[in-house]
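The other protein chains are all here in position, but one chain of the complex has been omitted.
Moving on, here comes chain A:
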């Protein structure tokens, strides 16, 4: 125990003397949490729409007006024919082309039926999909209004309609920030913890101080613990700063118990730091450690369910994400912050992360060799 105290003293002194680390720990979570959630937004706005109105009737004008006033679309041009409109899509000036055929109004009134044509630029899949869906829903709405106006309401409705009305649980306003902020905080804790620990032991190898340590009777697990504990404390500090920032800037207060979050993050940090230390024991230079961490971080983050739901990934990817500690933290963060889950609800996640912590740290101790 006494040895450990000397190790911790040394590590903390070195950390507090390294200004860049301190700046990173305080500034990084604040800036990223303020910046990223504003940009990481699934809502699609500013969809560029080109209209080919070949009817020139008041009905078609009204439809175009309704679309333009929805707020999602920007009218980038009117063209006489589809042929003239298509170059706009080719040059990426238009995401959607809406073609209203001649006789639109007449057919709609007389025949009670008219088809219109929408062309979608599918290069940006999300924008195209959502834009198409928005447009379809606006047209459906317009159609409904139109029928009410022109068709006499009959005693019995010929077209029975199932009207779906949904209510959004846990995030009633579908505020993406509520969804993104806990996830981004999870990533921040992971990045800072992982990189700091990965670069630390390898730095001692690079400057040669590890040689002086290896020639002492210091026990291996003491050495690893001496590295683990300081970064664990730092990780918790980062996490706390992040919670405060998301409360001040986004008004996000976890619905669940803060203690549950801290217990989970506490165990999770052990796993992430263990991973960093393990990488550190394998590498000889900080550059190697950096690249390896970067490689894994990319996979962990992109397959961790921050941006894309794990449930909609293919089976093999879901299997991989089971070995991804980041996915557990993101899930649990959202569960506790949005839904108010308690320790019992997250016990499976906690168990898995604890298992990672034991395996990774044990492996790091085994792989750290004082004698080559």
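We take it that a residue touches a chain if its C-beta (ideal position, glycine included) is under 8 Å from a C-beta of that chain, and two chains touch if they have at least 3 such contacts; residues count from 1.
The criterion applied here is as follows: contacts and distances are computed from a predicted model.
Comparing "4-hydroxy-2-oxovalerate aldolase", "ABC transporter ATP-binding protein", "Sulfate adenylyltransferase subunit 2" or "Hydroxyquinol 1,2-dioxygenase" against the UniProt entry of the hidden chain yields the protein name "ABC transporter ATP-binding protein". Only one of the listed residues, A:93, A:145 or A:211, touches the absent chain: A:211. In the full complex, the hidden chain is touched by chain A at residues 2-3, 5-7, 9-10, 13-14, 17-18, 207-209, 211-218, 370-372.
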